[in-house]
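All protein chains of the complex are present and in place, except for one that has been dropped.
Which chain is which? They are A and B, in the order written, and residues in each are numbered from 1.
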Amino acid sequence: MTEVTPSLGSRKTGIRPARLQRNRLADLAIHPLTLRLATALILFSAWEYAGRLPVSPAFPGFVETMIAFADMAKDGSLLSALLITLQPLVAGLAISAVVGIGLGVAMGISRFTEWLIAPPFIVMQAAPMAALIPLLVFAYGIGLASKILTVCIMAMPVIVLNSYLAIRQTPASLIEMGRSFLGSRAQIILKIMLPSASPVIFAGLRLGAAAGFIGAILAELLITPTGIGDLITYNQSIAEYPKMYAAIFSVIALSVLFIEGLGKIEAAIFRREGRKA
Amino acid sequence: MKIYGFRVPLMASLIVWIALWEVIGRTGAALVLPPFSSVVERMVEIVPTPTFLKALAMTGEAYLIGNLIAIGIGVPVGVLMGRSVVADRLLLPWVNIFLSAPLSALVPVIMVLFGLGMTTIVLTVVLFAVWIIVLDARAGVRGISPSLVEMARSYGATPLQAFAKIYLWAALPEILAGIRLGCIRAVKGVIIGQLLVSIVGFGHLFEIYFSNFLMEHFWALVLTLFAFAFAIAEGLGYLERRVEYYASSRQQ
Partner (left out) sequence: MTTARRERPAETGTPIIEVRAISKIYAGGVEALNDISLEVPRGKLTTLLGPSGCGKTTLLKIIAGLIPATSGEVLVSGRPVTGPGPDRAFVFQDFALMPWASVLRNVAFGLELRGVSRSERDEVARRHIAEVGLAGFEDRHPHELSGGMRQRVGLARALAVDADVLLMDEPFSSVDEQTRRKFQEDMLGLLSAHGKTVLFVTHSIEEAVYLSDRIVLLSRRPSRVAQVIEPEIRRGDDPEAIRRHPAYLDTVETIWQGLKRYLD
């Protein structure tokens, strides 16, 4: 096409070295790390600018929030709050992982279990499970149990469905291979289906963890304020906004690190095998 | 599943679960679980009431506006990220963070900034829906065959024309998949927002039923919401499969 010619012409006019050098500089400028730093800088400056404007008395700037963050980190209140929030989260996730993977695998290997259990979980996956939180409070009170169950109802559906689909997606030829080399059903499940499904099961756990975080915080905001939820509601009620924002910042940072950590473990396990979830 | 060679449809097992629910409800063993039949009766009773219809209208409005904003922002941003390396590298880490961040923690911020009303609910919906829409639109654009892009360029399409006439259409299946997932997340967002704000829409109803221990009402509301959510998810899934059909025939 005609439009191609000009660029071809300029390539022939001997400005190659200069171009190359410009490209190298440009490469550095668009290096992922440079840009990641740049976005952080832009985002936090915008936050700071909006805080100074101020867009709202309830919107502290970045610096103010970070100072509150440092204060709370120093006096230990942030850490103890995060640890409290982590309790129902970790307990709920552990239960969801064990029960969820168990159910999912059972559905993956048995048509009857699939028929019986898949539909409720398909509905739950699409449904706003948070609507059941008041019910958990009715049934189990306002203690830790309700919070753990909140995490469970949020995290379980995706873990169950991922495990189930993962098992179902075991390549048919691998199962035939197992049968043709005289593997028993138990051997085929343990040595072929489970290892084959593990990357997708693991990805389900990661999604479950993300949903579980939403549930854990929701439980602390809705049921009784404890941990980070307490820091958020209390500081909101006394209009101590920098502290409120710092608490929110910290729990989001924690969840990002938690989920990124899971991703790192995942990559380390499956990279050697040439499989990534 | 098959029984004596008969194919029993998958969703049929829900009937088993509902029967179980009915039995447990009738025995009165679980205080919080009234029989299914009385929940359905209650549902028929409360759905036509003005309070319910008002809450439904308010929720539906917040849901629709929120989704439209999420699509309006998400699709162009995703297409931009798919086309420009710089934009991609600038935004992708943040999109990924917010995709899996506990967004329920951000709702209190929206509440203190925008008050306890419609705006907050709409923004919660946007917050829940937008990230997956961005990510899928980006994936769709990245999957466009380079020859199509070159074709657009060689015919001298302006960036806006290329966006509206090429990228949007070529990436349509992925964009729609993102919108479907966004809509499912938005249902969760709209309910979480209302639960936290608790003086508008269904949140308000939940609050009333909860404080008066109206279990049948409560379940009737939950059931209605779940039915809506499931219908939305399945309906969009159906539409998407139709488009996928078009997309696979398109690639030949």
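As a working rule, a contact is a pair of C-beta atoms (placed from the backbone, for glycine too) under 8 Å apart; a residue touches a chain by one contact, two chains touch by 3 or more.
This is a predicted model, so every value here is computed, not measured.
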Item to check | For the chain not depicted, the shown chains it touches | outcome: A
Next on the checklist: Touching the hidden chain in the complete assembly: which of A:Arg36, A:Arg52 or A:Arg179 does that?
Outcome noted: A:Arg179
Checklist entry - What residues on subunit A make contact with the chain left out of this view? => result 171, 173-174, 176-184, 187, 191-192, 195-196, 198, 270, 272-275
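Definition applied: only the chains that are shown with their structure count from here on.
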Item to check | Centroid distance [mean C-alpha coordinates] between subunit B and subunit A, Å | outcome: 18
Checklist entry - In the complex formed with subunit A, which residues of subunit B make contact? => result 1-2, 8, 10-14, 16-17, 30-32, 85-86, 89-91, 93-94, 97, 100-109, 112-113, 153-156, 184, 187-188, 190-192, 195-196, 202, 206, 209-210, 213, 215, 218, 221-222, 225-226, 229-230, 232-234
Checklist entry - In their shared complex, at which residues does subunit A touch subunit B? => result 1, 3-4, 30, 32, 35-36, 38-39, 42-43, 55-56, 58-59, 111-112, 114-120, 123, 125-135, 137-139, 206-207, 210, 213-218, 221-222, 228, 232-233, 236, 241, 244-245, 248, 251-252, 255-256, 259
